[in-house]
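Report on the structure given below.
Missing here: one protein chain of the complex. Every other protein chain is in place.
By written order: A, B and C. Residues from 1 in each chain.
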Amino acid sequence: MWQGFPLRPDQASTIAQGVDHLYYFLTAIDLFFTAVIFLTIFYFAIRYRRRSEKDQPTQIEGNIPLELLWTLIPLGLVTITFLWGTSLFVQNARPPAAAAEIFVVGKQWMWKIQHPEGIEEINELHVPVNRAVKLTMTSEDVIHDFSVPAFRIKKDVVPGMYTSEWFEATKTGTFHLFCDQYCGTNHALMKGEVIVMEPAAYEQWLSGGVRGETMTQAGAKLYDQLACITCHGTGKGPPLSGIYNRPVKLSDGTTVTADDAYLRESILVPSAKIVEGYPPIMPTYKGQVTEEQLLQLIAYIRSLTPQAGKTDK
Amino acid sequence: MATAAVNPDTRVHYLNADYGIKSWLLTTDHKRIALLYLASITMFFFVGGAAAVLMRLNLIEPNGALVEPATYNKLFSMHGIVMIFFFLIPSIPAVLGNFLVPMMIGARDLAFPRLNLLSWYLYMTGGILALYAVIGGGVDTGWTFYTPLSTTYVNTNVISAALGAFVAGFSSILTGLNFIVTIHKMRAPGMTWFRMPLFLWAIYSTSIIQILGTPVLAIALTLVALERLFHVGVFDPAVGGDPILFQHLFWFYSHPAVYIMILPSMGVISEIVTCFAKKRIFGYSFVAFSSVAIAVISFLVWGHHMFVSGQSIYAGIIFSALSFAVAIPSAIKVFNWTATLYKGSISYDAPMLYALGFIGLFTMGGLTGLFLATLATDQHLHDTYFVVGHFHYIMVGGAVMGYLGGIHFWWPKITGRLYPDGWARLAAAIIFVGFNLTFFPQYLLGYLGMPRRYAIYPPEFQVLNVMSSAGASIQGVGYLIPLIYLIWSIRYGPVAGPNPWGAKGLEWETPSPPPTENFKELPVVTEEAYAYGEKETHVA
Amino acid sequence: MLGHVVPKSTYFLIFGSLLALTALTTGMAYVDLGQWNTIVALVIACSKATLVVLFFMHVRWSTHLMRVVLLSALLWLAILISLTTTDFFSRGWTPVPQSWESSEVVR
Partner (left out) sequence: MPDGHASTALAHQFEDLEQQHEAASLGMWVFLATEVMFFGGLFAGYAIYRNLHPAGFAAGSHLLNVTIGALNTAVLICSSLTMALAVRAAQLGRKKPLVTFLILTMLLGLAFIVIKLTLEWRHDYLEGFAPGLNFTFAGPNAKSVELFFVFYFLMTGVHAAHMVVGVGVLAMVLAMAWKGRFSPERYNTVETVGLYWHFIDIIWIFLFPLLYLIGGRY
């Protein structure tokens, strides 16, 4: 494109091109109707300008076929746009099964990123090219938004819940990462970079990083430290192996899926949803674990369910 | 055309019927209250505009040419709060609506004149609270007051700003209530619904939004204030509250509020286009019912502000479909105005320039809305400058152009004086050019990914930002010119006479400025609105 | 214009029904109906409100316009509550990714 005056950001993800095509389609509609309205107004304005105060214009009260025409044509166009935009969005909202997962915690005014391998980075996200990556995100304070224009994705990062987005980078390079949801004084400084690397370089980066323990190992350690095993390993509390993403029957008769959100809630507000057949004795861990540690605990619980995800729809 | 232009100073009318500050501050005359609003709204417009100028100046440099990010945040918050709650929402309804609704239906006043005065006092109370918030240290939540930022994490004057918007909201509710009752119950004999000027259909539709939407905003802001005061956890996820609920309550009002701003403008355009083309409106009932349709559908689309907020994607799909639905009545209006010009006798007085500008800019603003109603493109464009460009095309290119057009159209009626038409056309042209230069680059910036509400931005966005800032300064000049010549004309402008434009409508059948009771004797209506020339016998 | 004058007996009848319904709704709370407790309580509340609106507020004898105003208020309330709850009830259905393979397996 025009080097000095680009009209679109880099197309650096598998999603980008599809979004751009829809954008071109909408731009074409826009230009067409803007041209129609502008040119018609200009033409009428010149052709029917007032030549004398005695002008007696032809009075036309309306025209039903014309009204129908300019109701139905826009209706048809917006229907097409809606169907196109929605199918693309739903498709883009569903990460491929094999996506690697990276965890993001937003905080005024920085991005804290954890790789499952244990590497943590701030305001930088290193990812391999041509590999689907899913971000699971939450915030420690206010609502942020994790936006990467070159990938055409963004999603709010909301305290108290996990949101997610995914991408598969198609180009190596460094791309902008913005916080797009106004989050207070230094909102404009909550920027970072997504660095897309060749797989080999990425592996090298991974091994070169200060590699402590994987998230699962960190979670296992926390599991010990917090003495979760005293209940969950002894039958006083429900066992945790093999539950991830499986249905859990609750004491009030309902059933929930033991997903990230459920596990998070059960650690922070244990009394909210009690598993059937167990007494409500678990204390809250609110204030004792950070958002990052919560993610580590969840990672550990996930690892107790072999091949989680393969089994559910 | 009016020929009997009597010098207004020689007879008694609403402006000289009484003198002294008390006769204004305690007036129940809808025309005087309209002028109270005009003065206060103009003041707020320039306050909000000053904030915009400072913001644009700051954005000339990627690292901020003028102020710290903290100050910049206060500037855009103040710009949003003042412009939306204290300028755009009351602009046309409270000024032109107040002045014209009784005159257009042939009534002596609104149904509840004292309530009308109360509305203005509530508006001023709200305005003073908001100004207090600004002067006493500012507020930096943005006009959206998103939780939990506004409830827990900022230390600025959120409560007084929210309270200001809350009180001004009640002013808006009472104005809407007054208009609805007046239009239902006070029409002159013969003024049937389908003989009403389209301005009244627009004002009526606006009033529906005001009375049914505003109370929900009031509750949302009350909850924010309570949460700030007592930390009870209504929107605090740590306690089980949900910050996204605030967004639902907020946008339930604040999306329809966009139509509180644009619908009255659409009404003004219908009046101006017919007058200066000497034409009956093309498709009266389509234009009339599209106003009501917009008012109703506007309440079904608020979730399109929340496509990437963590809202359920199924709710997103529903809101996306409904958002497209609101495009249809808007398109109908634009096509009908354009068709009205066909075979007209078009003259280019200043109001008509604003009206034609409105049609063009509203078209562009409306069409770019499609990008944001589309889920897949919104995922890229949400909270970028594309959104900023889009809503300024609607609110400035649409609402403000319509407001200025209306002020120019009815100024001779309000004051009895004409303004210098050459200056007025020049100002219209300057505003149009400045506007496009300011906001068109913002579409491009948005697609490139520049987030909104950024005091500091990556250097590659600088060229477009400088263009935008240059446009803003041109626009600023454009707004100052009318301020000067309109004030000048009150004293020195040529006498206008009752109907300088040769327009149709009851308000033009009474002297300018009108007498306090509006009409010497109450009119009886015998013809449709816009009866310019004979009706065509054979409908094409 | 004289509004419709309602006989006193009608008012007392409505009054009696309202008190009876209050007693009923309180009583029903002590009967275990599971999920239905809430529904029964709301149905009773709606019937009481309807009685008040129709008779005490004279909507039974009022013009179409007043009814339109009333019904639009209820319609808008329904819009607010239904579209908001749509979000909250369907949030859990978001197609959440299924892929978790513990990090050791990933690479």
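Rule of thumb we're sticking to: contacts are C-beta pairs under 8 Å (C-beta built on N, C-alpha and C of every residue); 3 or more make two chains touch, one makes a residue touch a chain.
As the structure is a computational prediction, the values presented were derived from the model and not from experiment.
S.K.: Mind giving the shown chains that are in contact with the missing chain?
M.R.: A, B, C
S.K.: Consider the whole complex, including the chain that is not shown, and state which of B:A70, B:V181, B:L426 or B:A531 touches that chain.
M.R.: Here the residue in touch with the unshown chain is B:V181.
S.K.: Would you indicate which residue among A:L31, A:I64 or A:A272 is in contact with the undisplayed chain?
M.R.: A:A272
S.K.: Just the residue numbers, please: which parts of chain A touch the chain that's not shown?
M.R.: Within chain A, the residues touching the omitted chain are 252, 269, 271-272, 280.
S.K.: What residue numbers in chain B mark contact with the hidden partner chain?
M.R.: Missing-chain contacts on chain B: residues 102, 107-113, 173, 177-178, 180-182, 184-186, 211-216, 218-220, 223, 226, 229-234, 239-242, 245, 248-249, 252, 517, 522.
S.K.: So which bits of chain C touch the chain we can't see?
M.R.: Residue positions of chain C that touch the missing chain: 1-3, 5-6, 8, 11-12, 14-15, 18-19, 22-23, 25-26, 29-33, 37-38, 41-42, 44-45, 48-49, 52-53, 55-57, 62, 65-66, 69-70, 72-74, 76-77, 80-81, 84-85, 88-89.
The rule is short, and it goes like this: only the chains that are shown with their structure count from here on.
S.K.: Would you give the residues of chain B that are in contact with at least 2 other chains, written as numbers and ranges?
M.R.: In chain B, 242, 244, 310, 313 touch at least two other chains.
S.K.: Two or more other chains touching the same residue: where does that happen in chain C?
M.R.: Those would be 92, 94-95.
S.K.: Per the contact definition, I'd like the list of chain B residues that touch chain A in the complex.
M.R.: 1, 69-70, 72-73, 140, 142, 144, 146, 148-149, 152-154, 237-238, 240, 242-244, 277-280, 282-286, 308-310, 313, 316-317, 320-321, 324-325, 327-328, 331-332, 334-336, 338-339, 341-348, 356, 359-360, 363-364, 367-368, 370-371, 373-380, 382-384, 444, 447-449, 451-458, 463, 532-536, 539-540
S.K.: Which of the residues in chain A come into contact with chain B in the complex?
M.R.: 5-9, 18-19, 22-23, 26, 29-30, 33-34, 37-38, 40-41, 44-45, 48-51, 53, 55-63, 66-67, 70-71, 74-75, 78-79, 81-82, 84-86, 88-90, 92-93, 108, 141-143, 145, 147, 149-150, 152-156, 158-161, 163, 176, 178-189, 191, 269, 286
S.K.: Enumerate the contact residues on chain C facing chain B in the complex.
M.R.: 65, 72-73, 76, 79-80, 83-84, 86-95
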